[in-house]
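Handing you a structure now.
Missing here is one protein chain; the remaining ones are kept as they sit in the complex.
Showing chain A:
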Amino acid sequence: MNAISPDITFDLADTALRELNAALHAATGESNARRWRVLNPNGRHAVAVGINAPLTVEIEGHVGYYCAGMNAEASVIIHGNAGVGLAENMMSGFVHVRGDASQAAGATGHGGLLVIDGNASARCGISMKGIDIVVKGSVGHMSAFMGQSGSLVVLGDAGEALGDSLYEAKLFVRGSVKSLGADCIEKEMRDEHKVLLAEKLKAAGLEGTVDVAAFKRYGSARQLYNFHVDNASAY
């Protein structure tokens, strides 16, 4: 580890991953060393997971599975692409990937903001529980599957079965939707939804660059909230 005040730099080419994560967990957020740089991630899994402090972590390269998993309070910026389960189960904070994200980005996230500059693969926002996700590109099939709460904003297109078995997550898509999943319907875009969408876009740094009127809103038809045999064919 090379200390470059005020930053702390970890080079994963010669430092064990668990040293990085342990150091991030030990940081209190009250120290001066609030900006961390991670070099040579080289697709490593579980980089910067479980942070519980308002740190800023910049990762210089591509990461593997579960980067920033269960993040709380921290800002994690990935200057590259991210593998499966980016920011899974995030509680709060901010995760930003400059490239593309693989499957299940933001899965089960409870809070915070995930911004993906490129595309996200299948099941983006699966089982989301309060997280906000903004994807500047497109998302793959089954995105927001069983989404419980939070929002998924897609500037590009959505693949098949968007919002399948959706609960109360709010979905906004600017481009085309290949198909909607079970119990997911297009809904009226009222003023309060435009306000909400504008807030999410602003948080993602897109204020004034994107027209909220160009989006369509999708949500749950709430027909499958209580199992009934007459709906069996919908599953």
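One rule holds for everything that comes next: contacts are C-beta pairs under 8 Å (C-beta built on N, C-alpha and C of every residue); 3 or more make two chains touch, one makes a residue touch a chain; residues count from 1.
One rule holds for everything that comes next: contacts and distances are computed from a predicted model.
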Q. According to its UniProt record, what is the protein name of the omitted chain, chosen from "ABC transporter permease", "Cytochrome (Ubi)quinol oxidase subunit III", "FMN-binding glutamate synthase family protein" or "RNA polymerase sigma factor"?
A. "FMN-binding glutamate synthase family protein"
Q. Considering the whole complex, which of A:R34, A:H62, A:H96 or A:K129 touches the chain not shown?
A. A:K129
Q | Residue in contact with the excluded chain [from A:P41, A:G85, A:G140 or A:G181] | A | A:G85
Q: Among A:A46, A:I116 or A:L196, single out the residue that touches the unshown chain.
A: A:A46
**Q.** Missing-partner contacts on chain A, residue numbers
**A.** 17-18, 21-22, 25, 45-46, 49-50, 52, 64-66, 69-70, 72, 84-85, 88-89, 91, 103-104, 107-108, 110, 123, 126-127, 129-130, 145-146, 148-149, 165, 167-168, 225-227, 229
